[in-house]
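Left out: one protein chain. Kept in place: all the others.
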Amino acid sequence: MNNVKYISMVNITKTFGKVIANKNINLSVNKGEIHALLGENGAGKSTLMNMLSGIYIPDSGSIFIEGEEVKFSSPKDSIQAGIGMIHQHFKLVEVLTAQENIILGQKTGFFLNKKAIREKIEEVQRKFQLEVDLDKKVYEMSVGEKQNLEILKVLFRGAKILILDEPTAVLTPQETAKLFIIMRKMKEEGCAVIFISHKMNEVMEISDKITVLRKGETVKTVDKEKTNPQELTELMVGYPVDLSIKRLEKQGRKAVLRVRNLRVENEEGIEVLKGLNFDLRAGEILSIAGIAGSGQKELCEAIAGLYPVKSGEILFKGENLVGKNPKEIIAKGVSMSFIPEDRLGMGLVAAMDIVDNILLKQYQKQKGFLVNRKPATSKAKEIIKKLDIQTPGIYHPIRDLSGGNIQKVLLGRELDTNPELLITAYPVRGLDINTCHKIYDLLNEEKAKGVAILYIAEDLDSLIGLSDRIMVLSNGEITGIVEARKATKEQIGLMMLGEKINETEGAYVV
Amino acid sequence: MKKTISLIFVLLLVMAILVTGCSKPEPKQEVPKEEPKEGAKTPEKKVKVGFIYVGPIGDGGWTYAHNEGRKYIEEKLGVETIFKESVPENQESEKVLNDMIDQGANVIFTTSFGFMDYTEKVAKQHPDVIFLHCSGYKKLDNMSNYFGRMYEPRYLSGIVAGLKTKSDTIGYVAAYEIPEVIRGINAFTLGVRSVNPDAVVKVKWTHTWYDPAKEKEAAKALLAEGADVIAQHQDTPGPQQAAEEKGVWSIGYNTDMKEMAPKAYMTAPIWNWGPYYEKQVKAVMDGTWKSESYWGSMKDGVVELAPLTDVAPPEAKEAVEKAKADIIAGKQKIFVGPLKDQTGAVKVADGVVMTDEELLSMDWFVEGVEGKIK
Partner (left out) sequence: MLYKFVKRSEITQRKSIEIRTVAILLALLVSALFILILDLNPLEVYLAMIKGAFGSSYRIKQTIINTIPLVITSLGIAIAFKMKFWNIGAEGQIMMGAFAASFFALRFPELPPFLLLPLMMVAGIIGGGLWAVIPAFFKAQWETNETIVTLMMNYIALKWVTYLQYGPWRDQKALGFPKIPNFSENAILPNVFGVHIGWIFALVLIVLTYIFMNHSKLGFEIAVLGESDNTARYAGINIKKTIVIALLISGGLSGLTGVIQASAVSNTLNVEISGGIGYTAIITTWLGSLSAPLILLVSILFAALIQGGSFIQTAFGIPEAAALILEGMILFFVLGSEFFVKYKLVKNVVYQPVAGKEEV
């Protein structure tokens, strides 16, 4: 049974304007197989999967399901063929319950037989060990729960082929472990799972076969058993790379940023930062770990003057930033960049080209009524070269660039402002390993210059590897600040869930 | 951005193709109207007559009547005419005048009061073009004003209404508080009271010449206030229909409105521009035209009362005929003292006949009118 080619995509080509996103790609997935799709940003993974799920139509090439050629003209067709895709952005109705979301859009009679449907849903849940509270409203759910609901939804609709587009990017390590259990269960049930990820360790842990894409072409399909992370990375990047994260063992002593009793309320009047106290030194990387929505964003925005502070002090080189406007704070040498889940929207303007996006942080310093694009133009060229940004040109809207390249533009610009305090949230979100390392290198370069860096990320491995200290936020509170050299993932994972750690040896709370 | 460039390019291209594509057979395809229909009579000046209308021809009223006049001269004189409907009484009318001159018109009738200032302005710029403005008072060497003593047939229609009303309340839907309208209301009221001294005429202003719905609404309001005959100084049959629907009676205006309200319509003071237009255009063609202020009467045939229908009271015919004969013969003046205003004060002393100047600037209501000016 395992030898039946369940899905096969043959010689798939797709172009967007002049950009060739996929070129003669071949991919075969068997029943009961977890197939990882690995590649750098912009390698064409998402494009390929969007064709399998009917969102795009290939320019040429064929798709076969169980040996029969299919042509999808919309996602509906693909769903009918048993394909379910879990996107990075969940497509759920927030105000409805889990069950209502599942039923939504289903062809039913006029009267819903709720009981029968519920039984059917529960059967699917049992089969795949999917823990979802069917009566819970979506807006009350954590990211992990939402993802489970998405999976349940597509399985309920009869999906036999599941595509997961970077599912672990938004999960805690514990949630990731649970997801893997579900994926294994699906494998046992004879489903095919296509798993897009950048995280080498996850790929090695869960998948059976791995197809590596590079620059829109298939490089190789390998068995997990017969490969190793080093080889995969080389296949992905095209040349040998060093995978270890370097920590620059150098630290200043001067505290650049002191945060005292910082309290922040959201619009509903709920306290989202509950009295934070910490220091950040020059030449230090202080990381913040925490489940999404623990107050990271509010902290960044409060420092940058974008979020109203209820009480407390934010002292930058001894001067209180509370009450200053963002323009003044930027002028003082504070750079804050936040990569949201859609990668755009904060900090960059998708419809504008690289030059204008760089100009965004320059023009306010220029004198007069008009803007001067010359410095931004030369800076754009410089950043493209330095960070190896793949783009048709500096006057190309950045919307058309791949996520990794977009982030490089953002980071390149922020570093260019020569900040003394660099706040960077999720700079490697969704980036491939090679680009991640480039960004780590950039951060280390800044650190060497004596810049104080507040680094927010999801991937605990990189947090531990890169930073000097790790501050864990849970529900708006600091549950502990630990020395990165001695921290373990398990320990941090527990703190993320709210367990306060007494000062462990070597870790110091300020 | 490129999208739109290409769009415009294509538009231009298509136009260009059309132009060049059509250029060859052009002599044949030339707009036929530019040739006079009968090019024979050589000594006469070749004229092209323009008409500017305030409403659409299909209004069945004011503009319709002018357009009948236009058709009349086309038929009688064989001249070429052009027209434009629904021209607003603002700067747009100046543009339309210039457009018509550009298209070769050398005699232009502007058929609404609001066109006066613009007609005057354009007339000063084009001394070689002859303008005839209807219902105004401005005059230049190349600009006449002309109008009809509509108050005469209105007086007659008042007789019909006064004889018909049972509630002694007559509704009058009126456009604007200008002398022309006020004069008409007064004449009508005098007609009513000549046969029915107790009757009152209630007035509602619409502030529009042409708005069927609004006019109808005003008539309905008057009906609700007890009126059982509706008269109007409006350009659409809207008020007629209101009367028809209510099952009461009506007096039309401008043209014979019998078809629009067969069960309500009794008669209407109407315009008959054809003969006057013919005379004027003929004079231009002969080179004898001179500017004037013309105020045509029933005697001249410019205004008249439409034939009474079967709905009209039987005794009306005789009363109307007699009054008409007296007016035409000059035996009866309509605005002759004693005339009292709404307060009952004597405004015109016994035996005094109001002058044309007084009539043309009349801004008060006679006794028997219920309504306010401004």
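Chains here go by letter, A and B, matching the order in which they are written, and residues are numbered from 1 within each.
The working rule: a residue touches a chain if its C-beta (ideal position, glycine included) is under 8 Å from a C-beta of that chain, and two chains touch if they have at least 3 such contacts.
Small disclaimer: the values here were computed from a predicted structure and weren't measured.
Interface note: of A:Glu69, A:Asp388 or A:Glu490, the residue touching the hidden chain in the full complex is A:Glu69.
Considering B:Pro88, B:Pro262 or B:Pro338, the position touching the chain not shown turns out to be B:Pro88 (whole complex). Against the chain not shown here, chain A presents residues 5, 8, 10, 15-17, 56, 62, 64-65, 67-74, 76-78, 80-81, 304, 306, 325-327, 329-330, 336-338, 340, 344-352, 356, 359-361, 363-364, 366, 369-371, 373.
Against the chain not displayed here, chain B makes contact via residues 1-11, 14-15, 18-19, 21-22, 26, 29, 31, 33, 50, 56-58, 82-86, 88-92, 95-96, 98-100, 102-103, 113-114, 117, 137, 176-179, 182, 207, 361, 363, 373-374.
Just so it is clear, only the chains that are shown with their structure count from here on.
Rounded to whole angstrom units, the spacing between the C-alpha centres of chain A and chain B is 76.
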